[in-house]
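Only one protein chain is missing from this complex, and each of the others stays in its spot.
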Amino acid sequence: MSPVLLFWLAGSGLIGLSVYGLIVNPHPLCKLLALNLLGSGVFLLFGVIARRGASAGLGGDPVPQALVITGIVVAFSATAIAVALLLRLHSEAGEASIDEEEDGQP
Amino acid sequence: MIFAIMAMILLPLAMALLLLSPALRPVVVRGLGLAPLPALLLAAAACGGSVSAFTFPGAWRYVLDQPGALMLGACALLWIIAGFAASTWLAGRGGRGRFALWWLLTLSGSLGVFVAGDVVSFYALYALASLPAYGLIAFDGGEAERRAGRVTIAAALIGEGLILAALVLLVVHAPGQGLAITPLVAALPSSPYCGVIVALVVIGFGLKIGLAPLHGWMPMSYAAGPLVATAVLSGATSKAGLIGLIRFLPLGEAMPVAGGIILAAGLISALYGALLGLTQTNPRSVLAYSSISQLGQMAAVLGAGLAAGAREAGVIVAFYAVYHVLIKGGLFLMLGTQGRRIAAWQLGLAGFAALGFAGLPFTGGALGKLAFKDLTASGATSMLFSLAAVGSTVLVLHFLRLVRAAAQDPKPQLLSPAAWIAAVIAATPLQWSLFAAVTGASANSALRPEVLFDLAWPVAAGAALGWALAAAGTQLPQLPPGDIGARLIAALERQAGRLASAVVRAETQAHQWPVSTLTLAAALILFVALQTVFGPR
Amino acid sequence: METAFDIVLALLLLGVGGWSVIARNMMTAVIVFIAYGLLLSLAWVRLHAIDVSLTEAAIGSGATGLLMVIAAHKVAGDTKRVVQLSRGFHALAAVFAALVAIGIAALAFVLPGEPVSLAAPVLARLPESGLGNPVAGVLFVFRSFDTLLEKVVLLLALTGVWALARDEDWGGVPGLRLFPERHSVLGLLARTLPPIGFVFAIYMTWAGADVPGGAFQGGTVLAAMWILVMVAGVRKAPRVSSPLLRLAIVTGPVVFLLIGFLGFLTPGAFLAYPEGFAKPLIVAMEIALTLSIAVILGLLIAGPPKGEDAP
Amino acid sequence: MMPLQALAVTETTPGGALLVLGIVMTAVALVGLIGLGGRGARAIVIAALLFQLYVSVRVALMVAGTQSPLAYVVGGFHPPLGITLRADGISALMMVVSAAIFLGAAAFAWKDFAQPKGKPESRASLIFWTALLAMASALNLLFTSSDLFNLYVGIELLTFAAIPVAAIKGGADTLRAALRYLLFAVFGSMLYLFGIVLLYGAYGTLDISGLAAQLQPNAATLTAAGFVTVGLLAKTALFPFHLWLPPAHAGAPAAGSAVLSALVVKGSLFLLMRLWFDTFPTLREPADMQLLALFGALAVIVGSITALRQQRLKLLVAYSTVAQIGYMFFVFTLAPKDAGALIAETAWTGAWTQVVAHAFAKAGMFLAAGLAAEVLGHDRIRDLGGLSSRAPLVVLAFALSGLSLMGLPPSGGFNAKFMLLVAALAEGHWAWGAVIIAGGMLAGAYVFGVLARMMAEPAAGASLKAVGHGRQWIALGLSAVAVLMGLLPLEPIAFLAIGRAL
Partner (left out) sequence: MADLFTILAVTAGAVLFLAGTVGLLRFPGTLARLHALTKVDNLGLGLVVLGLMPQMGLLAAAKMLAVWLLVQFSGAIVTQILARSARGEGER
């Protein structure tokens, strides 16, 4: 079993797990965590593709690796905004929840 | 002339814009009666039978032909009369700017629709003639008026939808014909969807003219709102539906089946309206049913024309419509004077004019009926038309009785009697002067004894029947305005409400996070699965 | 042996990742997630992506984890669930998620046989820039436009975080306070560690041109030092309206943009480097970026400004 | 390793640098805004947006003049290593539209987000202007970039710029909406990103035209197309993935709502259309495209009915956006790869007309709704009475926008719906035709409902404030553009086909 296949399978599993968590986890922080997990799974698969493209004496294709680095930073930015939103929501509403109690504000 | 057309459509819109300025508002309100003036000039120039067309940059096209000009002239006259009446009525009233706005918008569409020569202009002006009516009906009213307005506008919107479908089908299946109505309609009989298009046209415009069983909204609508508005809505804007039928039915082409169906529907409407009108106690509703009956007869004539491939049916119907415009508008205006006493001579005048709907000799209506004869001469049809005339007579008598007996209106609207008298008096000479131009026959032919007899017997029979009914004290059942149509509307309202609530509930479910994300995952799987199953190999 | 290690690592990734998804307690989930991040950076090493591994450890696990720990600490009391999901819904979600996972996994076997790679073209053109690290080459030469935009993303993230301040707190200092009073032991760490971290960060940035490392990793280390100092209460965070702070924030992007526009003059294309000056320009840019990234990351973690006396 | 196919190399065209400037100058202004700490914020913003309008118009003129797209190779590195910018007809069109609406929104927000005199920089001002510039920059990036990963950064940039605007007011409801928006949008972009990963794995390039040239319908490509599409659907807020749109758009300040509804949702939609018509044209399978159209149809019907039932004006307008987005998805099925050229072109033009007309109409409508709320102090539809006497221009702006949304001529909305309807009926898509018509009727109902309320007498005890004429004219101007678009001929517009092989 090559690491390429192995980590591809792991990445797929991680994506599945995080999709599940994203759907059912009620707290936005948990959703955020699942999103980060989803991101890491996608990045891991990109890494596998980079590893697949190892050639010319390099251990992996540098382009996907560079893109993953950019992706990680972008994902972190999203996390930072989300955490700030979450905490502000928590302090405004006493609880951070994105489920609306009733539809359409009165 | 091109400027006259522009002026006719744009002047009311420009006046509506001027309403934005509080300083000019009273001036505009005072000038409501002047807004239709260009139309009057235009109509005078073209009712002789010439056809002129103008194409503006883009695909905008305007056509002035005889049917259009006839109705245009009559409607313009009614708008002018009603406009002056409205100005005086509005003086010092709150919200007059609003009323004037809706008035002017409806006016622009209602007149413009008679000259629209391409499908887009027609659709736009038709919508302009229909939708702002809401504001006129619901003006200063309570919940009942607003409901009437809502129902009217719902009917208008549904009609618009059907008409749009018809127009697009016309365009799609006549490739390369552009958007002008004439070539499109000429290509209609060869279209694979001819039946569908004709059905859409008939139902769409049938809604506007209250063809039974699509008439439910009409009595509701005419029973609500200020009478000065009802006068123009019943007199003028309902003719937008008529011009629609004239323009979009391929009248030159003999289509016996479609024509027969329209003829039947029109006749049913004519008789139905006359009969059901007798069950009404509100004069306004009675007039509405009379409209259903009259417009039904006009549709029937169009149907007969379509069946026979008689192009002149359009002109003939338009000619009769002139009378209907002025008299129906006039009668509604008369109801608006009920705060004062209606003198006996006034009632007599109104009766004389209204019996024109039944073809009373010497009225303008009689000339219209006479013009029908060319197309409705065959035995059964002719009998049914005569029967409709009998019904109209009874209905008119019923109306007059109701007016005479009516108690003082608790909320008198106090229109000047001059308005309705002007409208009613104008109608008959107008018809006489136009008769020759329309039918090609001399107006004197209407005075021949056999013709007079033909016209008179249904009126006499109707009068006798009406007298008999009254003498016997027959009490017809009283039905709510709109009868089964109103029931249908109420049921639709309920169902629509229920459906909307269900949709809103479903939407509320769908925008829950878990549902939405789950749907997203499902959509993803479905999408990829579909791609893989059906995808290119 | 290596395969066995990989298998264990992959299973651990799945296990730990799954744990963080299903953990009941939010703090547990977050801490497990941090551990997951560290395992993931190991996986990146196994995939011969050292640069990514460093970034994952620093940002994906470290900075993200820190943010989440703070958040989990503050919202620990949220237990009320508005939407009660039925068992069937859970099952349905599991089925769909599994389908997605299986679908993706299946692709491993159907990806077009011959792997594609841009490694050779990258290596062929890398010498023009004078850089030794191909990943840095992609980030700062071939796809520097992405990197430039990524800096704008960071600026925007900062804006997004600051947007959540209360109006009356605006202009104040970010409210990163974990301990009610100054912590003497932590203070010791905050006084001792930063010099070491500072040196290390500079090294990482400098070395990034040729070996794994670079502005981002260096910046993260710097940011970590700064946060340590702020948390320990050794130094207060600056006011967000402080001009000096603003200068530090925009230095990196400004230098980046300037160099980008310089490309218009010579050799004639945006973000192209003049012949022979590529490396010095890139290093200058990286140094400026390190500073900005450190400050921005620190501020992102510190959160929106709070009133000065707010607890 | 597979040899990379020799691809037609795109070279920088004359004027290509304009594309870079269109993206970067707003970014420069953004950096300046943060660096200067709010000093001269509005001057910087207006200068940047004016410059952007200039660039956009220049690009459009050059594209129209040469009848060919503009291109720019960033840094001189060609794909697959580097990134190329490319502006064809639709890019140029959208650049101009977006620049114009941004200017309008900025002018509208001029007073609301002024820097208080003699006080330290205010939060709202810095945040709003920064986010506005970032949105402008990101949208131009989305309209012109032809690198899929670059576009990923672009859509994220757009989202991150939209969030602060949605959250700037700061109430619990607003924050909740913004958080939903963020989480869902990031979910969408992760799916999109995975699609890109697969494409890179299969072809070793992320360049749109490079991909199009070597595209094969293998499993990886089909899956990638699915992920990319569904990810973008989430970002576009197509029903039933609209959970974030109404509260987020209704909760933003008026100028922000206008931009969010008019342009921001179009960013990902643009990308979706770009992908399906330029990158995966051969994969356009009827079954999948019908699925998209089905979602679109549901959006039209459900969005309109829900709008009809709203009690808040801004929510109504937001739900109307949900409905109007639906129309644009008919293009996927109405411009099939094997349809007659004329019909496909008609559908294509109809869809873009809808995009543009909706952008102007909705911007005008949101601004009008904002002004209405300002005049009345609330936005309950039930109590809108008196608006027509106090601020008639606002009512007029609302009515003109409504005209376009209803699809009544003359208006861009009518042109769009007419052309889509022509395509639908010509190809026998009766159901979609019926939905297009029904959507117009429902829009008529909700627009009329609001107008009737606006024209009513003021509620007892209502105190109406005056609002400036300038802002009323801005709302009116944007709405008027939507209406004036109705003067365009009802036929395919050649400009929209420049640089494409439809």
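The chains carry the letters A, B, C and D, assigned in the order they are written, with residues numbered from 1 in each.
What we mean here is this: a residue touches a chain if its C-beta (ideal position, glycine included) is under 8 Å from a C-beta of that chain, and two chains touch if they have at least 3 such contacts.
Remember, it's a predicted structure, so these values are computed and weren't measured experimentally.
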- [ ] List the shown chains that the missing chain touches in the full complex.
- [x] C
Open item on the list: One chain is left out of this view; which of C:Leu186, C:Leu245 or C:Ala284 touches it in the full complex?
Closed with: C:Leu186
TODO: Could you tell me which of C:Ile7, C:Met27 or C:Leu123 touches the chain that is not displayed?
DONE: C:Met27
Task: For chain C, the residues touching the chain missing from this view - done: 27, 76, 183, 185-186, 188-189, 192-193, 196
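Just so we're on the same page, only the chains that are shown with their structure count from here on.
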Task: Centre-of-Cα separation between chain C and chain A, whole angstrom - done: 13
Open item on the list: Can you compute the centre-to-centre distance for chain A and chain B, using the mean CA position of each chain? Integer Å is fine.
Closed with: 63
- [ ] Please work out the Cα centroid separation of chain B and chain D, and write it as a whole number of Å.
- [x] 41
Open item on the list: At least two partner chains per residue is the criterion; list those residues in chain B.
Closed with: 504, 511-514, 517-518, 521, 524, 528
Task: Multi-partner residues of chain D (at least 2 other chains) - done: 1, 80-81, 149, 153, 156, 160, 163, 167, 170, 175, 180, 187, 194, 200-201, 204, 219, 223
Open item on the list: Using the definition of touching given at the top, classify the network of chains in this structure as line, ring, star, complete or other.
Closed with: complete
Task: Residues of chain C that touch chain B when the two form their complex - done: 83, 85, 89, 92-93, 96-97, 99-100, 103
Task: Complex contacts: residues of chain D adjacent to chain B - done: 180, 184, 187-188, 191, 217, 219, 222-223, 225-227, 229-230, 233-234, 239-243, 246, 282-283, 285-288, 291, 295, 301-302, 305-306, 308-309, 342, 388-389, 392-393, 396, 408-410, 414, 418, 421-422, 425-426, 433-434, 437-438, 440-441, 444-445, 448, 452, 455, 457, 487-490
Task: Parts of chain B lying in touch with chain A, wherever the complex brings them together - done: 504, 508, 511-514, 517-518, 521
